[in-house]
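Note that this complex is displayed minus one protein chain, with the remaining chains in position.
Chain nomenclature is as follows: A and B, assigned in order of appearance, with residue numbering initiated at 1 for each chain independently.
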Amino acid sequence: MTFQTYDCLQMLPIILLSLSGIALLFLGFQKSRALLLPATLLFLVIAFVANFLDWGKTYMYFRDMLLVNNLAMIFTGVVLLSTFMVVSLSGSLADDEDAQPAEYYAILLFSLVGAIMMIGFENLIMLFVGVEILSVAMYILTGSDKRNLRSNEAALKYFLMGAFATGILLFGIALLYGATGSFVLSGIGNYAHSATNAGGSMLLFYVGMFMLLIGMLFKVSAAPFHFWTPDVYDGAPSLFTAYMSTVVKTAGFAALLRILSVSFSGVYDFWWVAMAVVTVLTLLIGNITAVYQASFKRMMAYSSISHAGYLLIGLVGLSQASKPAIAFYSLAYSLSTIAAFGVLMLVARNRPLNAAVFGDQTTLARTDEHYDAFNGLARKNPLLGFVMAVSMLSLAGIPLTAGFWGKFMVFSAAADRGAVWLLVVAVLMSAVGIYYYFRVVIAMYFREGQTDTIRVAPFYRIVLIAATVLTLALGLLPNLFQGLI
Amino acid sequence: MELTVLVIKSLVILAVFGITLLIATYSTYAERKVAAFLQDRIGPNRAGPFGLLQPIADAGKMFFKEDFIPAQANKWLFILGPCLAMLTALMSSAVIPFGDSIRYGSFEVPVQGIDVNVGVLYVFGVVSLGVYGVMIGGWASNNKFSLLGAIRAASQNISYEVALGLSIIAILMMTGSLSLRHIVNEQNGFFQWNVFTQPLGFVIFLTCAFAECNRTPFDLPECETELVGGYHTEYSSMKLGFYLFAEYINMFTSSAIISTLYFGGFQYPFMHQVHDALVDSLGSTVGHNIATGIGTAVLFGKIFFFIFFFMWVRWTIPRFRFDQLMNLGWKTLIPLSILNVVLTGAGLLFDKFKYATWLIVIVMIIMAATNAIKAPRRKPVTVPQL
Partner (left out) sequence: MEGFFMAFYRMGWHRTAANYVRFIANLRSFLSLLSMNTASYLPSDYIPIFIQLSLALGFIVVTMLVTHNIGPKRHSVKKDDPFECGIPTQGDARAPISIKYFLVAILFVLFDVEVIFMYPWAVNFMQLGQEGFIQMVLFMGLLLAGFYYVIRKGVLKWE
């Protein structure tokens, strides 16, 4: 058993985040909650800086358990940035009597550890551990609004479905191990290459591979494994919905990308049709169902499904180009989603639903998250209107926003593989997307509504502006980011 | 496995089984006698000379009582509960080494049901199943008192199991084996007994053993003043008998394990000299077997002492309150046993020094002494003159 201090010091983000999570738990014992938010942000910044210390090098850590290279660092950076933004939108937690901000922040940091493991895993055990850390944290956060029945229901649904999916994932890992005799990604990849050339039955391997993929596709909410998504995203507090739809998705796709490109690239011919079918289904279901939603938050849930579809296109057209494409797409998607949820939280907070209207107690803690809530928003709050509009444009993939380039890169990766019909579906669905994304913009700018000027905390404002500026900057100069990889 | 060896083993198991039951039966008698002695009474003296037939009379009475099952109870779980409690109690003695070995012809068979290399884990595995018996029985009775008793029993047992498991770890670190026989062989020589190398571990283990057996001062699950009869309120006949019997068998097993782990098992001072002398005078087979017999007798002496100790404590110390019980288990025993492990490890790494945990004991004694000195003297109570 060798214990190299070298090993430990280089793998900083995981260790730092774990320790700072524990530190936050203890900070929570203090009477004042004022210190929690800045401390969390500070820890995230430290982790972010530590993450990029190794820039340009490739290391294997913990006896070949985790790999750190530039791509992993980029993904980790995206995840940390998204978390930073989500956390900085959580200022109101400190005033909420029922909330336990110290625990929430600590859980967020712990779940980031899981996300980073999913990004850089070299061993399937690490993948499983990462998925579990992230998922269990999400189950808790989904149910964190304890007085709200919808939140409880969402947490229970998420937990039950997630537990099933994890079981399938683990089963897949076990079968893969049985077929290949290895947990290591490259070992499995070698087996796939040599076994396809040698011929003979690879049944165990294929079953294992599909079970693993199903488990992972569940986590990124791709159809037909998406059924939990709308209820869970809708029921969870908006803050954690934002986190779930960005960080969890990014980590899930990073993991899928890793395992597909390292282990399963040798059997590409075998899985690509299945993945293409999943992609088309995801695109169709996500986009078309989103059209029929009356609630903005629920629309965002379906939108996140549809974006999973776009990201899947990058996986179907697996090539060297799809790695930066998926990273860029994740970043663009995360930025605009967080900005949109940031505005939604502000708008919704000012419009608590009247319990008497609905006549039942369960809606007591609910706020109005319908499209109507945005009516006339831009008149009194031009900043919020602009932020929302830009993020909607970016999500819809309109040029001059980051979302456009994200879609462009992903599509071109698929086009290289000649999957033209897939692109036709994707472009059609993007057109559908424009419809429901623009409903908000129309509501904000062209509808009459009674909105007051919404007071925005300075830091909150800065984060929203930063997200918008980044979205535009990446839209104008996509090479800024691409040059990194 | 050779058939002869298997036959001898079966005989050993049968003997151990019989002895276990016999000792458990006579523990009830002993308990009443000890109680009587401590409370200055006479105790059972009607059935047979000195009341020696009393346990048999009790067993007969139990058999002929009505086998009662409440209408609201879950019938099969109600029956399963005591059976499970009894089964786990009877199973746990399988791995205890009761003696060195028996020579028969060319065979050398250890006096032990089975010498597995995971003996300690086996004991813990089986013992921790015992709580199911109580839990199932208490729940199936569908009686509030039984339920409360069962839940208390469960939470108490699991709470003390953590400290129990932790206190053993120090011993495992010194011996490097999970086999109970190996642990006994390591305690070669009087001051090598683990009670001298692990004084704190011994105290923790003893306390936890009391709690695991639901013996006073940890007998809250069957606390008569609060819960009628605890988890066996609804039980009668031999089902009740099984619960009570299981408790006494557990007491025997715990005593045997304490003797094995901390008091050298079948070892005694000058054992090797005695063994050599016997082998020299009576031949290698007979002499060796007699030496083994002496070792077994010594082990049973130790076991009887601990059974007596169990009873002694029962009639001396009052019962804990539930919060006191939980605080003792979680906030005192667990941290102490972790400290014990760390200190033992440090001592072993530093020149294989085995007696490091005496440091904790000394510190604790000093602290207790200073506390006693600092504590304000109580004024003598003045009784008002009537």
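Quick note on the criterion: contacts are C-beta pairs under 8 Å (C-beta built on N, C-alpha and C of every residue); 3 or more make two chains touch, one makes a residue touch a chain.
Predicted model, so just to flag it, every value in this text is computed and none were measured.
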* **Displayed chains contacting the withheld chain** => A, B
* Structure fact -> Touch with the missing chain holds, among B:6, B:22 or B:297, for B:6
* Quick one: which of B:173, B:282 or B:359 touches the chain that's been left out? -> B:173
* **Touching the absent chain when the full complex is considered, from B:62, B:290 or B:360** => B:62
* **chain A residues that touch the omitted chain in the full complex** => 1, 3, 22, 25-26, 29, 201, 203-204, 206-207, 269-270, 272-273, 417-421
* Structure fact -> Residue list for chain B contacting the dropped chain reads 1, 6, 9-10, 13-14, 17, 21, 62-67, 70-73, 79, 83, 86-87, 90-91, 93-94, 113-116, 121, 139, 141-148, 151, 154-155, 158-159, 161-162, 165-166, 169-170, 172-173, 176-178, 228, 233-234, 237-239, 241-242, 322-323, 326-327, 330-331, 334-335, 338, 341-342, 345-346, 348-349
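The definition used in the following text is that only the chains that are shown with their structure count from here on.
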* To do: Averaged over CA atoms, how far is the centre of chain A from the centre of chain B? Could you give it in whole Å?
  => 54
